[in-house]
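Note that one protein chain is taken out, while the other chains of the complex remain in position.
Right after this comes subunit A.
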Amino acid sequence: MERVPVLKIGDILLVSIQIDMEDQVALQLQEDLAERIVATGCHGVIIDISTLDIVDSFVGRTLATIASVSRVLDAETVVVGMRPAVAITLVELGLSLPGIRTALNVELGIEMLARSRAETEVELDDEDDADQAAVTTS
């Protein structure tokens, strides 16, 4: 069975799907990705679907599941490069892929991850301050 390679670039796992997304392939990708996130400790996942001509409801749901699983493992998922024809078909079918963040291309996807990472780190800093404040007052 064909497998989709998962590449690690810095703090990001990059998945470029270049084969037909059959159900089995999608499920395998879901497992591989979860393992790789844990193994590498990456905080971002980019799934590039720019070569996919067809995204059916199963693939859509798998993408949503991957996003949820990664979120549990503290990694943000961004789906990038969806083709116009695919987007139109999904809209016509009434599938709006809730819970999935999207970007136009890999570059914008990396930017988006960097931005959301920066935001969470700022929040962490704030929490540290709050902890220290609590320590000093007690």
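Methods note: contacts are C-beta pairs under 8 Å (C-beta built on N, C-alpha and C of every residue); 3 or more make two chains touch, one makes a residue touch a chain; residues count from 1.
Just so we're on the same page, contacts and distances are computed from a predicted model.
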Original post:
Can you pick, from "MBOAT family protein", "ABC transporter ATP-binding protein", "Polyvinylalcohol dehydrogenase" or "histidine kinase", the UniProt protein name of the chain not displayed?
Top reply: "Polyvinylalcohol dehydrogenase"
Original post:
Taking the entire complex into account, which one of A:Gln24, A:Ser68, A:Asn105 or A:Thr120 touches the absent chain?
Top reply: A:Asn105
Subject >> Sole contact to the chain not displayed, among A:Val59, A:Met82 or A:Ile110 >> reply: A:Met82
Original post:
Given the full complex, what residues of subunit A touch the hidden partner chain?
Top reply: 78-84, 86-88, 90-92, 96-97, 101-105, 107-109
